[in-house]
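So, subunit A:
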Amino acid sequence: MSEKDIRIGAYVCYCGGNISDVVDCEQVAETLRGLPNVVVVRTDLSMCSDAGQSLIEEDIKEKGVNRVVVGACAPSLHEVTFRKAVARAGLNPYLYHHVCLREQDSWVHQSNPDEATAKAGRLMLAGIAKARMLEQLDTIRLEAEQHALVIGGGIAGLRTAWDAAQRGIRVTLIEKSPFLGGHMAQLETIFPTGENARQALHELIEKVVSHFLVTVYTNAELTSARGYMGDFRVTITAQPRGVAEDFAHFDEAAAACPVEVPDDFNYGLTTRKAIYLRYPDAIPNTPAIDWKACTRCGECKKVNGTGIDLDGKPQTIDLTVGAVVVATGFQPYQPREGEFGYGQFPEVVTLPQMIRLMTMQEGNGKLTWNGHPVNNIALIHCVGSREIPGVHEPQEDGRVNDYCSRICCTATLQMTNELHERFPYINLFDLHEDIRTYSRGHEDIYTEASKNGVRFLRFHGDERPEVTAAPPDDTSPLLVRVKDYLTWGKELEVPADLVVLATGMMPNPVSDIVKLLKITEGNDRFLLEVHPKLQPVETAVPGVILAGTAQGPMNIQETCSAASAAAAKVGVLLGQGQVSLEPFVARVNHDLCDGSGQCVAVCAYEDAIALEPVLVDGKTVQKAVVSPANCVGCGVCVSVCPNHAIDVQGWTLEQYEAMVDAITADLPKLEVVE
Partner candidate 1 sequence: MTQDKEAARARTAMLKKLREEHKDTIEHTRVLLKKQQEIRRIISQAMKDGAGTVPEIAGASGLPAHEVLWHVTAMKKYDLVTETGRDGDYYRYALVEEASQ
Partner candidate 2 sequence: MNSRPDPNESENPMNTPDLKVDALVVGGGIAGMQSALDLADQGYRVALVEKEASIGGKMIMLSKVFPTLDCCSCITTPKMSAVAHHDNITLLTTCDVQALHTNGNGGYTAKVQQNPRYIDADACTGCRQCEYVCPIDLPASYDLDMGATRAIRVPFSTAVPQKAIIDIEHCLLCGKCEKACPTDAVDFSQQPFTFNIETNAVVLATGFQTTPTDAKREYGGGKLLNVIDALSMERLLAPTGPYGHILRPSDGKEPESIAYVQCAGSRDQSLGVPYCSRVCCMYAIKQAMLLSGALPMADITIYYMDIRTFGKGYEQFYQNAKAMGIEFVHGKVARIDEDSEHNPVIRVETIENGRIAERTHDLVVLSVGMLPGENLGPIFDVQPADDGFAAIPDPTLSPSATGHPGVFVTGTASGPMDIVDSIIMAGAAAAQAAAYLETMRSSVAAGPTAIPEVAHV
């Protein structure tokens, strides 16, 4: 197409005020009118609306516009929206260029509208300069492996696996520990339904493990990953279990095992042996060896020669999967030594511990702890949640948990109700900042707690309660001091035989997975989605999807919804057996390439660019050849090529130069109307 046939439509979006409150969009439009090749200039309150998109479509059809530039929000939001509109009007979707006037301009220059308007003009000019050089491109279409890897065998991973398998997609689920179920297995009666946690969990596990499309590996972790959406090559490393499935002498073997470690199922309240079952009916119901604890003394083997193998080797499994779902879950916040007396006084426990402790207490007679009768319990909310930077002590990474963990309020009140039911004589004190029983059925739990006579005390976030030893002649060993705003800021002292800390949620540490999959964590350390409303379960890496509490605090119901939403995304990506990738990949001009191979040397991606024999004038010579599916279009090869033989399609050096020229040119000179 010759220069004069290029007909550019330029559109400046008000973004419902987001841009136009700062940038004078009409003035920007005025700057663009009459520029060479620019045949239509329009503004609109919201270009991304159906009406706004129709403007573009009509201009393409009726005014012969064949290049489109929209100045609006960040391209991550709506570049694709506009490409689709362009395509609907019959134009190649890559004859579109998106200029960011919001995140890069109006939002960051709110106090300087004049300069922001000038900057918007320059950004649009640069976009138009690039648009003159746009060329038709085609998306890269690839076969997709209809197989998803789900990492994490908690309720989130299980629910995703179930929905995806039902949808007809093969699933491999890997669980790091020897047993399935995650934290849900450690709960008893769950809010808001009052169901038994393990019963509900086991029903789902049974179905998942017996589904013909699902393969489950326990003791397994992801150890390598490469490739792209539709075609990830992953390696899973599974540690041996050490115990055969038909091993029938667990009790004797455990009795023989001389190693005793804190039982993490009971959050360290009890101990277990190095050969263990997480709980009697844990799934899989085969005991496992805790390799970290085991000394390989062989005592367990002496009970019965066969069935235990302490010398097993890890197994590696290579798989090709189309999508990866990260469902690695959470861990309860671990209070620091001395925080609210934790670790300092044996009478201070966390809420997860308290849940376990309740199951260890037989009957409904008297609650005892540490051999002492318990008559007063203080429960403190927001431990490891809603912390204030500068007020509360940061963790090792310098950050505080400034978020709400959302499950603890209801879980705490549920605990008070259970305590009241089983041990009605106990005085219960609930110390909180706000009560956040937000979900369906949760407020009822709060109401019940109030009816049960729980005494509520309310503190300010920067004046948290203090747990101290009581004077020796007091009946209870601890005193909790609190400035209570339900009694107008009075300093109160609450006697406590037991203090329960409602600890918040933190993500399971998954830095290895973050690195392998190149995904990101947010400021709160939880895994980060692209956008909470537009792509709420997707990461910035296409094909890598999030499910459950790895992404943020959630209760089981919310986890299941999120996990199903992740399965829907798997269905969208893989359900049709094909994926399309953006065409912004490197392209080699073989006329200029001299086969120096510098590009191959600097490329950080496997199999993205290689020297291959190419026939030129009857002679076979080595030239760089790009494998589009593996190339991410980073442009490192472009920068080292001595002959300018490589470009990234859609973002060529020429296009960049034109944009830079346009940005740095004197504005008035550019405003000259031809």
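By our rule, a contact is a pair of C-beta atoms (placed from the backbone, for glycine too) under 8 Å apart; a residue touches a chain by one contact, two chains touch by 3 or more; residues count from 1.
Selection rule, in plain terms: all candidates are chains of the complex that A comes from, given by their letters.
Computed from a predicted structure; not experimentally measured.
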{"item": "Options 1 or 2: the chain contacting subunit A in this complex", "value": "2"}
{"item": "Footprint of candidate 2 on subunit A - complex, ascending", "value": "14-18, 45-46, 48-54, 73, 77-78, 81, 84-85, 88, 155, 159, 163-164, 166-168, 190, 192-193, 195, 200, 203-204, 207, 385-386, 388, 402-404, 406, 434-444, 447, 458, 485-486, 488-489, 524, 526, 531-534, 536-537, 551-553, 556-558, 560-569, 571-572, 575-576"}
